[in-house]
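Okay, handing you the structure first.
Only a part of the assembly is drawn; its chains keep their places, and the rest are absent.
Which chain is which? They are A and B, in the order written, and residues in each are numbered from 1.
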Amino acid sequence: MRSLGIALLGYGGIGRVHALGYRAIPFHYGLPADAVRLVGVATRHPQTAERAAAEIGCPVWTTDYRQLLARDDVDAIDCCLPNDQHEEVVVAAAAAGKHIYCEKPLAAGVDAARRMVAAVQEAGVLTQMTFNYRFFPALLQAKQLVDQGFLGRVFSFYGRYYRSSYTDPQKPLTWRLRKDASGGGALFDLGSHVLDLVYWLLGDFAAVNATLETLVKERPLAPGSAEMGQVDVDDLALLQLRMAGGSLGTVESTRFATGAVNDLLLEVYGERGSLRFSLGDPAWLEVYDAGDTTLRGFRKVETVQRYAGQKAPDWTAMPGFVRTHTECQYQFLRAIWDDQAASPSLADGLAVQEVMDAACRSAATGKWVAIDAPDVNPETSP
Amino acid sequence: MRSLGIALLGYGGIGRVHALGYRAIPFHYGLPADAVRLVGVATRHPQTAERAAAEIGCPVWTTDYRQLLARDDVDAIDCCLPNDQHEEVVVAAAAAGKHIYCEKPLAAGVDAARRMVAAVQEAGVLTQMTFNYRFFPALLQAKQLVDQGFLGRVFSFYGRYYRSSYTDPQKPLTWRLRKDASGGGALFDLGSHVLDLVYWLLGDFAAVNATLETLVKERPLAPGSAEMGQVDVDDLALLQLRMAGGSLGTVESTRFATGAVNDLLLEVYGERGSLRFSLGDPAWLEVYDAGDTTLRGFRKVETVQRYAGQKAPDWTAMPGFVRTHTECQYQFLRAIWDDQAASPSLADGLAVQEVMDAACRSAATGKWVAIDAPDVNPETSP
């Protein structure tokens, strides 16, 4: 198993989590410490890049990510940049033959996302999205049950992601609140996680009926500034979704749920059983088996230490947020080692991008909008 | 305080609950046993009427409700009939000068509902809807907080009522599954409760964007019958709602949430605070006070034995379903004794009927439908 070199592009909060994830992999999967090498880091400013390299303990830092793409000892890049910068670096990395690990959402707009998938497909590199929530053991268990037909016909589903991060109207107009940089608001930042889980568990989207709302329409351009700018993304997104498989459901995301810390729910109701997951209690999957008529009730299923891979130190009821990233990253490296398609891939990221784009069009017109299945060649799908 | 005579019209499951409620009132409010008299009961068949009278311990039974309307010792009627029979008896009772207590929803259709409100308004009788869920102490506490401005500007809300009562496709086509008799399905039966709570707490509805779905489209006409009939009501109703006050939210109701027993949730998120209620844990209101920055978190507020009226035997953490009916009925009697408007009135029932009717039209067209505030004269509003 050859040693893999990673270049980190971007080192904000989430970049730091990824860096820690790579360092944790040997301990969770029983690998030699040099199975994965952090070769270098690129950020916009020299000071932050240098400090990042010291923290990571990697030899190289730069403000020009192309220097990292040019290195032979870099096998893959990890993109933790703002949404609107994903396209450039992903396309360049694909052209350089580097495998690609990319934070969600895939891009700030669906056109960019399509170009990115086309580029990686053409280059034939392996790709993976940071849809880390898929890797909670409880959700891995859910996926297994769904794939085994446990639910039977799916009647309906419900998903939410509520946070309260923007209720303060004095919070300034950062890139997450500007459509050109982020592509969208609560829908893109939070909803993308839930939409990916729905897509992963229930398959392709067929149509969406969405309402988007901006609750605070103007914000200071900078902290404490009197100069105000227009917020052009949603603070609250309500989606009704019809799946290609026939089921119907609701997905909500908001950054204005006062008091909510990190309130993600996913529930699926089927003819043979039902599943419920809550990020507030992430070690468990609630499972209802309609066939079990003697002692009827939702079972709070133990899913701890049930990662797909090797047994890990998280044997207790507390898998933690960092751990889901570590697993997501490990699956990417595993795919490279095994030279097999990674999952969730950038094509999966595009599927989520398509439904978010359709939701924006639905909200603009007040009508249902149909969603075509992404036009990707499954043979060569990255 | 004069003794009030009640005539029960209908004696199915819910009629029995009402009868027990009247019998329980003296114990809960410290009244003489004859403060409320159950004068008589009317049902369709003589046998059921006679058995009902024996169980209730009332002297009179009949299959013709008009005999009860003709009695001087009847002050009020209590209507527990199927939805499509409400109009006839309510209009007749109003004409007979009887006060009216009526199960929800008000009618099978909005036109009937409008005629009923006009009739009771003209007759000047007191009226009350059985929106019993309002009378959980936790929700009385919620109302008080909302009225005190605890929430500030309301950002959004979420309500659901999930049950699993119709997942069996062999369950026959009862009146609840026929639009002519019931007016609607999950929306009318379950959604009406949640819509009333939203209306009560947040005021008038402005517009609705609804999707209705019939999940099992044909059912046996009778248990075990091979003859099938068309289900023409919804099994699943997804509503996006905009309130006149500016807030936006989702209300869902389904009879196909496999494993759900009685899963009603109501959550309201405002700039100054938030509220959460769950029928699965009905003795508590979860309250978040955004102004409290030292120990931030949802508080599980004790609301037991906090009925508006006199202290009652329900001093423990278990108010129970029957108790909410008893309180709702007591408020009606109280209004008669005090000669003041009762609440929730039939006009409130009409407000819920209007939004349900608009939801049906929205679902048929796939568009948002505006809702006019009910055109009732507040001076003489029943």
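Methods note: a residue touches a chain if its C-beta (ideal position, glycine included) is under 8 Å from a C-beta of that chain, and two chains touch if they have at least 3 such contacts.
Remember, it's a predicted structure, so these values are computed and weren't measured experimentally.
The complex is a homo-oligomer: every protein chain shares one sequence, and counting across the whole structure file gives 4 copies, of which 2 are shown.
Methods note: only the chains that are shown with their structure count from here on.
Taking each chain's centre as the average of its CA atoms, subunit A and subunit B sit 42 Å apart. Across the complex, subunit A is touched by residues 155-156, 158, 160, 162, 167, 209, 211, 213, 215, 235-236, 238, 240, 248-250, 252, 254, 256-260, 269-274, 288, 290, 296-298, 366-368 of subunit B.
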